[in-house]
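Complex shown without one protein chain; remaining protein chains in place.
What follows is chain A.
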């Protein structure tokens, strides 16, 4: 069924763009054993949960489409697109699995090759390029929107392991707002050590589901029970609810999380202490910091 009549795209047909974290530093950290998640769930086992999940998405509805994007530390790239399969038997489960494994291996090699020489400079915990793979996923989703009035319902699923990279903050937020404008939910399944404040906000803002599974050896069950549900069916299910979202800001000067601070009126940069000059835009602040709402000041000034 290469080209299905368009009316078959009912509202439970999904396009799932899966972002797979292939951070070698994270997955290698499990070798030492201990409490690290990668010790209970090494990369190979992780794939044993994820690839059957992708296959089950494709089997749930013959019009469903799955796109897999790998998030590396030096590059991001498309791994698999079920829409590209030839008309003869790409439905074959074992063929899909071996194609994904092969392309992933190529990707990991490429990722390592690009990073040659800079490895020593990076410390122990290196973040993956989440902003890159999110941007790719959103470009792909826009292509689906352009393809016509009738298309599968797109959503993005982040399988994130490594910690957030503070330097990606602006880019990740840009991607989140763009997803929100196009009404594309971002689901997040965090298998790493800590919660991801980026993905908590991404799922909250775009109306997706955020989950950090407590038992990693049952990952497939979490994926199948929570993240396989299409957007239409979510209205009828009791899915995990967010347990508070961290909306506190981090200051530009120390990257410290604060709940009160000073904001530059020109560029909205956040500082934890009063400054003479804004380090982002160069504006100089001559007056004492003021609080809005003090009417006397505003009238005098005007």
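The rule is short, and it goes like this: contacts are C-beta pairs under 8 Å (C-beta built on N, C-alpha and C of every residue); 3 or more make two chains touch, one makes a residue touch a chain; residues count from 1.
Quick note on the criterion: contacts and distances are computed from a predicted model.
Asker: If you had to name the missing chain as UniProt does, which of "Small ribosomal subunit protein mS40", "General transcription factor IIH subunit", "Ubiquitin-like modifier-activating enzyme 5" or "BBSome complex member BBS1" would it be?
Answerer: "General transcription factor IIH subunit"
Asker: Touching the hidden chain in the complete assembly: which of A:28, A:59, A:239 or A:268 does that?
Answerer: Answering carefully, the residue with contact to the hidden chain is A:268.
Asker: Which residues does chain A use to touch the chain missing from this display?
Answerer: So the residues of chain A touching the missing chain come out as 6-7, 9-11, 73-78, 81, 114-115, 118, 129, 131-133, 135-136, 138-140, 142-143, 146, 149-150, 165, 167-171, 173-178, 181-182, 201, 204-205, 232, 241-250, 258-268, 270-271, 274-275, 278, 280-287, 289-295, 297-299, 301-302.
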